[in-house]
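Other chains dropped; remaining ones untouched in position.
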Amino acid sequence: MARNLQDSGQFSRLSVWNRSASKCDELAKGGAVVAASPAEVVRQSDITFGMLADPQAASDVVFREGGVLDGLSGKKGYIDMSTVDEATSKKISEAVVSRGGRFLEAPVAGSKKPAIDGTLVILAAGDKSLYEEALPAFEIMGKKSFLLGDVGTGANMKLVINMIMGSMLGALCEGCALAEAGGLSQEDLLEILNISAMASPLVKVAGASILAREYPPAFPLKHAQKDMRLAIATGDRLNQPLPIAAAANEKFKEAKAMNHADDNFTAIYEATTVNHRNK
Amino acid sequence: MARNLQDSGQFSRLSVWNRSASKCDELAKGGAVVAASPAEVVRQSDITFGMLADPQAASDVVFREGGVLDGLSGKKGYIDMSTVDEATSKKISEAVVSRGGRFLEAPVAGSKKPAIDGTLVILAAGDKSLYEEALPAFEIMGKKSFLLGDVGTGANMKLVINMIMGSMLGALCEGCALAEAGGLSQEDLLEILNISAMASPLVKVAGASILAREYPPAFPLKHAQKDMRLAIATGDRLNQPLPIAAAANEKFKEAKAMNHADDNFTAIYEATTVNHRNK
């Protein structure tokens, strides 16, 4: 994402920081300034983008000594593109705003390849003026960006999308398992699906994974299951029954119990078909 | 489908028959011969295509007085493109073959619009030589055809595909309902989905139907539920658990109980979100 910003030539000079300093080497060769701390990045920039591994890391980079908060002044903007829960996002937002800064959460749909290709979908929520100022950068990192509402809306939207994805994958796996059990060709099934009303990038990629029964992690199953769980918990809070997602979630748990937690989330197929192999 | 064959100009003369004679008028204007019975169509043709409403009608057109069987001679081919169950298909196949004829089941994926546009997907199974002879006709009626295996394979493949479709639709509906319950914009959700890994014709069309909460029947919900039921029954016979499809099926039943049996199958959304409205 940073390289795409750099390569665009639209930004005078990038200031970058990473917990593992070596990860900045390539950007430094391209002319980026490697800052000594998150605070220093913020001091040198009008807008700072954060992309951290999880809620804990996303909080830490803001609240630590030498963190984002320490660098804030005036109406500088901080944009957190990490995938975090609504509560974490709101906590960061309040801290930034109480220092006079502006905040945007901006989780993305898409994983490694869309990040490299600059084809992410950006689910922003929060400060509107900051969104508008950041739009030229979003347009380089993603193919489409949305300003969805108040802080928290982006986090929740991402949960809804991942819940739909997890259930749809489960549905695909059941179809593949039924085909296998009934002696139908899975190759034929997937070829038909890929030209049917259900044709989608998910069906194409997951179908190939199921066919090969190979699950190199692009989106680890344990993360997919965690998102299912959080989405169902949201339904719980809102009294919205989600029986299909709940059934899919139980299958993801079964796949975790079968040691597929670190495999790609398509390994839910092993839990769908597993008992059949015992015959 | 018949009109597309006629319009192609590739076939010397079509012979047609319909239970409601007036449905042949337009084809007659285009030069088709209107036969007095199914048997007469078969006598005048090397290959006869049947497309009937349900298993009962598909059987009747074959076994009735003046039906398909009465017209068979030599190695004529009969191709049933109706959606029927495996048992009905096998019964027709045996009767045709025992008279010396050749048989192909060829249910299609796609409803009214793909039929008009000649973009159906044809799931053929049965006699290979007949399949090859019929290929020029399949290429006009559909965008792609498959020879899947023995008679019954086409019927079962269609069930698997419709089961996946029903479950995926249910997954989409739960996502839309959760968005609604949580105050997220369904418009935004669907716009994001339509450029995501889950983007598919199904998501696009069903999403629009859910957003408008309008369900003009293209694929009636009661038929979708029947296919779910039959697919799950197949899983039952094969000892293949299908918990996600089973959960979706219960929602389709709930939608039927809410008087949506004759609406489009996207009306399952009403059963997904219904209780939320009671708050």
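Read from first to last, the chains carry the letters A and B; within each, the first residue is number 1.
Everything that follows uses one rule, which is that a residue touches a chain if its C-beta (ideal position, glycine included) is under 8 Å from a C-beta of that chain, and two chains touch if they have at least 3 such contacts.
Predicted model, so just to flag it, every value in this text is computed and none were measured.
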Whole-assembly copy number, given 2 chains displayed: 4
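In the analysis below, only the chains that are shown with their structure count from here on.
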CA centroid of chain A to CA centroid of chain B, Å: 37
Residue ranges of chain B touching chain A (in the complex, touch as defined): 109-110, 121, 123, 143-144, 146, 148-149, 153, 156-157, 160-161, 163-165, 167-168, 170-172, 174-175, 177-179, 181-182, 184-185, 188-189, 191-193, 195-203, 205, 231, 234-235, 238-248, 250-251, 272-273, 275-276, 279
